[in-house]
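Notes follow once the structure below has been shown.
With one protein chain held back, the other chains of the complex are shown just where they sit.
And then subunit A:
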Amino acid sequence: MRSLVKKWVVGATVLLGLAFAQNVTITYWQYEFKSKVEAVDELIKRFQAANPGIKVVHQTFPYDAYQQKVASAVPAGQGPDVVNLYYGWLPTWVKAGYLQPLPDSLAKTVDSDFISMVQAAKVNGKLYGVPTAVRSLALFYNKDLFKAAGISAPPKTWGEFVEVGKKLTLKQGDRYTQIGYGIAPDGQDHHLVREVLLRQLGGRPYSDDVKKVTYNTPEGVKALTMYTDWVKQAGIGVPNFFPGNNGYRDGFIAGKIGMIIDGSFAIGTISSGAKFNWGVAELPTERPGARKANFGSFWLHGLTPQATGEKREAAIKFLQFLTSEETQRYWLEKVGELPARKSLIKDPKLSLNPIYGPFVLSLAYAKATPFVDETAQRKVMVDAINRVLLQNANPADSLKQAAAEEQKVLDDFWK
């Protein structure tokens, strides 16, 4: 009797399963950031309306706990199918088996339609993620402080930058009350040295295959010297002027810092916080008309090994939707991040916008550092800067040590 009931139940379940074969639930994870969470909620609504068989569950975690959650959930089979991650984490995640390669069709789309920086989403020639938006760096400046100091326009060269910085720096005894440049080695500045100053001076950070560190050259020493001299010679800033995470940005918003170099992702925070007139300019160059360089980065959406069979198909559909032109346009309006597709970047309305414009123009020459281990590589550059700033080390010695340390990180990854 009992076995008969069991048969019935099993049979009914199979039938039901066939009837609703199109019903798939996939999970999307990202870290907690208000405007992004709202945007994804809205996008999921639109996606589900267009794909009635697919349900997307959206979960978010605080930034500090995000990687920890992913690290423990995916091996336990309880994590996301589609996951949002920083491009610098990609090689580490791929190596530890947290991502699966994407189909060739998506790789072709990335090659033809996305800006070249997105190539950093490939590991060993295979594509592991696609971004909705990209970011670049620019100079944010406080127009009111500029006016008060009698400066009419943002600096075009690093020489002007230092002069402007000096005028904006105010001291009372040994104490700074206002600084010209919000220096932050552990903020965006380690990128500034590696990807901006070094390349502007004609150097390059890594070999094409990313297996060799190539910044231990006269250009590299010059870049590090130039940067650290802003503190040591010109005195236009002090590290940790404002304490805390993102102190350089907080100090700028508080009106105590004249200029900061920050990413387009900071636009939202600054426009809602700053109670003064501010502007954005492309990064200065060495001489007028000299070579330009910028650091570009992005968050991308990848597939975990959990997405298999029907789930994988649904997840790929969702991925395509998340990175479509339509979504990217919505993302720009809602989140304020720049679209990753070439076609949208070319829109003159965007490049003429006084705030977005400088970032969009920078994208044309921005490069994303090909990190293999972002945590370790960031530390190498931050330490190289800090040895000079805090321990009075010679920039050449400090850079030499950094190159050796980073070479070991690369060797360990590729071995």
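Convention: a contact is a pair of C-beta atoms (placed from the backbone, for glycine too) under 8 Å apart; a residue touches a chain by one contact, two chains touch by 3 or more; residues count from 1.
As a working rule, contacts and distances are computed from a predicted model.
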> UniProt names the one chain left off this complex as which of "Binding-protein-dependent transport systems inner membrane component", "2-oxoacid:ferredoxin oxidoreductase subunit beta", "Urea ABC transporter permease subunit UrtC" or "Peptidase M75"?
Replying inline: "Binding-protein-dependent transport systems inner membrane component"
> When the complex is taken as a whole, what residues of subunit A touch the one chain not shown?
Replying inline: 67-68, 71, 74-75, 92-93, 95-98, 173-177, 184-187, 238-246, 304-305, 373, 375-376, 379, 382-383, 386-387, 390-391
